[in-house]
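Okay, so here's the structure we're looking at.
One chain of protein is taken out of this complex; the other chains stay put.
Now for subunit A:
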């Protein structure tokens, strides 16, 4: 009796989840396969799930229509710099707020946390003016400096602080007896133990930078300076209509490396997010 009920339950479970999975998987599948089809086949009724005769035409045109390799490099190096910078700034501040007692600590912490309350869209006009004054419009500086030092690193600081708070005092006391100063305690004891938190912050930061859209379209105007998300929408014909096969090919190129990393690091990724200070 019990086994049969369980088997029924299990079938129901697999069935429900498989149906639910369709809108999560299908778009990515469609993107990848359609990018290999000629335009006529992309719009074929009924749609074909696999390309009849796969071709890489669209992928060639991605690189002909725009300096896409350059744009890809822009996004990549900006995201890497932002990630490294955010790790440094947020782990230092998070460590200090968690483990060092100094005067004005609570007030300063509240001031920093204000950043969580202020969406970047609120400050985009003054930031544009500010960087215009610095002569940095149509450069990558705003896309690097603001995320590292501004509001978007505040969440990272909070995550790092929550992590460092949980470290046992004894670990550092041993280091102190050995004569380590604060920076050494942070660098040699705190950081190595904080790898899970650092990994979560790194992944979230990298993705956020990679996905940034409003800021690039506000700050950048030369195609050579574009980032990938901004470039994706510029594969259009002479009338401004989208070149679907090329857009889908470019989108596939954009999604591929991140998906690959994700599939490889899936376990750490999901668990890291769930276990790192974001827990309720």
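As a convention for this text, a contact is a pair of C-beta atoms (placed from the backbone, for glycine too) under 8 Å apart; a residue touches a chain by one contact, two chains touch by 3 or more; residues count from 1.
By definition in this document, contacts and distances are computed from a predicted model.
Participant: Match the chain absent from this complex view to the correct UniProt protein name in "Iron-sulfur cluster assembly protein", "Anti-sigma-K factor RskA", "Carbohydrate ABC transporter membrane protein 1 (CUT1 family)" or "NitT/TauT family transport system substrate-binding protein".
Facilitator: Missing chain, UniProt protein name: "Carbohydrate ABC transporter membrane protein 1 (CUT1 family)".
Participant: Using the document's definition of touch, tell me which of A:8, A:27 or A:54 contacts the absent chain.
Facilitator: A:27
Participant: Touching the missing chain, which residues of subunit A?
Facilitator: Residues touching the hidden chain, for subunit A, are 10, 13-14, 16-17, 20-21, 23-25, 27-28, 30-31, 34, 43-47, 88-90, 92-93, 95-97, 100-103, 105, 108, 111-112, 114-115, 117-127, 129-130, 145-146, 148-151, 153-154, 157, 176-177, 181-183, 186, 207, 210-211, 213-214, 217-218, 228-230, 232-233, 242, 244, 247-248, 251-252, 254-255, 258-259, 261-263, 266-267, 270, 273-275, 278-280.
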